[in-house]
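Handing you a structure now.
One protein chain omitted, others in place.
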Amino acid sequence: MKQPIDVSDAVAMIPNGATIMVGGFMGVGTPDQLLSEMVRQRKHNLTLIANDTARPAVGIGKLIDAGTITKSIVSHIGTNPETQRQMIAEEQDVELAPQGTLAERVRAGGYGLGGVLTPTAIGTVAAEGKQVIDVDGESFLLERPLKADFALIKAQQADYYGNLQYRLTAQNFNPLMAMAATTVIVEVDEMLPVGCITPDQVHTPGVLIDYIVKSGVLA
Amino acid sequence: MKQPIDVSDAVAMIPNGATIMVGGFMGVGTPDQLLSEMVRQRKHNLTLIANDTARPAVGIGKLIDAGTITKSIVSHIGTNPETQRQMIAEEQDVELAPQGTLAERVRAGGYGLGGVLTPTAIGTVAAEGKQVIDVDGESFLLERPLKADFALIKAQQADYYGNLQYRLTAQNFNPLMAMAATTVIVEVDEMLPVGCITPDQVHTPGVLIDYIVKSGVLA
Amino acid sequence: MNIKQRIAQRVAQEITPGSLVNLGIGLPTLVAQHVPVEANVFFQSENGVIGIGGFPEGMENPSLTDAGGGYIGALPGAAAFDSAFSFGLIRGGHLDMTVLGGLQVDEQGHLANWIIPGKMVPGMGGAMDLVCGARQVIVAMTHTAKGNAKILQELTLPKTSDRCVDLIVTDLAVIKPCDQGLILLEVAPEVSVDEVLAATEAKLIVEHPVKVMAL
Partner (left out) sequence: MNIKQRIAQRVAQEITPGSLVNLGIGLPTLVAQHVPVEANVFFQSENGVIGIGGFPEGMENPSLTDAGGGYIGALPGAAAFDSAFSFGLIRGGHLDMTVLGGLQVDEQGHLANWIIPGKMVPGMGGAMDLVCGARQVIVAMTHTAKGNAKILQELTLPKTSDRCVDLIVTDLAVIKPCDQGLILLEVAPEVSVDEVLAATEAKLIVEHPVKVMAL
């Protein structure tokens, strides 16, 4: 049984210097309350793995605004001028990764695979310094798996075992990150009694979830 | 719009010598009617990719009994003495693959990845002749992606766009194979109007499905 | 009709009924408006949905957006999924077509559309996977930017992929990269071949007579 815990207690577990994965795509499917609390607790020196940095003041943008992130692995920062500014000012080390490659790298980390062999980015600057592996005459980039100390993810519903359901495009990287971090904290809109999500509707099994925080409690 | 077609028409498309993937685990989640029709149409010289060969007269066991398979890539044949007999008699070339590796190889084929880097089977006879890749000091086997000419899969429900829902442990290899074959034929128990499966409950999007056959029509 | 709608309309003519199509953010998004509902085209958004369509106005949901973060509608029969599956569709060759914006295209058909080093660093997002994996890649862009040619002999910006695009549709022309180079297939109404050549730095192969875009 997993009772939701206080958002401040959840965030207090995350040490400065940690590597965090944060779910979401342009702020959609992002654990907003957890991120606000990260800022309130003045976390710093974090490594971020996420699809994008949303916009200033929105979702992951809040972490950027507050200068909590010193390194990030993301696929897109075009909607956040502050991330670009920090990158150019060398306040933040930004590693750009193709979105599909990023998704597979996170998955590989969580699935115990040694890496990803993808044709994407071959011949581009994003392939620089990376090993090319020949498989039956075709070339593939070897991309490293990604893991994190903490995954901060967002789901619509959890039951009290932590079984999760995501909603529409708010799913995105969340189920992948739930597999790839040592400690997984999920922010949910609604708690359901165990048994109210049928086995075929569970997107992420509760055994992967360490802590649950309920959204809207502070709103 | 995809109207179900006759099982004999569906199977008639599969030429002798084809490589087929067949969903199911010990006969559960296997497209039974398609397989019976394969036998009736006396298909032969097929390459099979599947988790197992079930039992004689059950599921994929029917294909084995009828001598339709000359090569198979499977993880387990222990429950089918006829497969073992054909293997020892060299009537069938059986390649045994670890189940998790097999699943990832099928997925890699469908996802456009160059292969799978797994720690599984390193140091065993199942690793013989395979390349070992070092990634940051750890060793991983490079396992080849798998693709097929046809995937014969089973779902519980389809809508008329081909969106699929699987049931409990009848899911197994089916969604992976739906991505990995040139032509995908699904056998379903029930057809639903488009819109009756919500977007979050679709296990396999209809764009991947080429033909639908309804089960029980001949029963 | 403005320039962008004109490009979008011409691109729409390339779409096969019943196919699976991904539209990049910005100009390419407009293409959907020019595809008749009867064509039953399935639009994917790489953030995790097939079946974009209809108008979200009055039915907005914060958990249903496109890759640009804007609200979208979903048609009956839509399907949602995670990012790994979404790019499995793209990389695995299941996507019939992608329509992307472009900063530059070179004489072989290589696209640059994800970075202006030192100036604008949006990141590649899904672009590298889309160009690498889609069966057909169409670039939809204005022919020039602030008077400068965007179709060049050689790229000055980092390329998006080794894979060459299949078609370039601009406000002035439709151009097809092939082994011999860039073939000028069509010009826009009231635009001359010479005007297109003047606005293009790359060599264009002109096989007369060049058709006029049907808009």
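Which chain is which? They are A, B and C, in the order written, and residues in each are numbered from 1.
Assume contacts are C-beta pairs under 8 Å (C-beta built on N, C-alpha and C of every residue); 3 or more make two chains touch, one makes a residue touch a chain.
Just so it is clear, the structure is predicted and the values come from calculations on it, not from any experiment.
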Contact list for the unshown chain, restricted to visible chains: A, B
Touching the absent chain when the full complex is considered, from B:Gln41, B:Thr70 or B:Thr101: B:Thr101
Sole residue of B:Ile5, B:Val39, B:Ala66 or B:Met87 that reaches the chain not shown, by the stated touch rule: B:Met87
Sole residue of B:Val39, B:Ile122, B:Val135 or B:Met191 that reaches the chain not shown, by the stated touch rule: B:Ile122
Chain B, residues in touch with the chain not shown (by the definition above): 25-29, 51-52, 54-55, 74-79, 84, 87-88, 94, 96-104, 106-107, 118-126, 156, 166-176
Hidden partner chain, residues of chain A it touches: 1, 107, 109-113, 159, 161, 163, 179-180, 194-195, 197, 199-200, 202, 205-208
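To be clear about the criterion, only the chains that are shown with their structure count from here on.
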Distance from chain C to chain B - Cα centre to Cα centre, in angstrom: 35
Euclidean distance of C-alpha centroids - chain A vs chain B, Å: 32
Centre-to-centre distance between chain C and chain A (centres being mean Cα positions), rounded to whole Å: 29
Touching two or more other chains - residue numbers and ranges from chain C: 49, 74, 80-81, 84, 87-88, 90-91, 133
In chain B, residues with contacts to at least two other chains: 111-113, 199-200
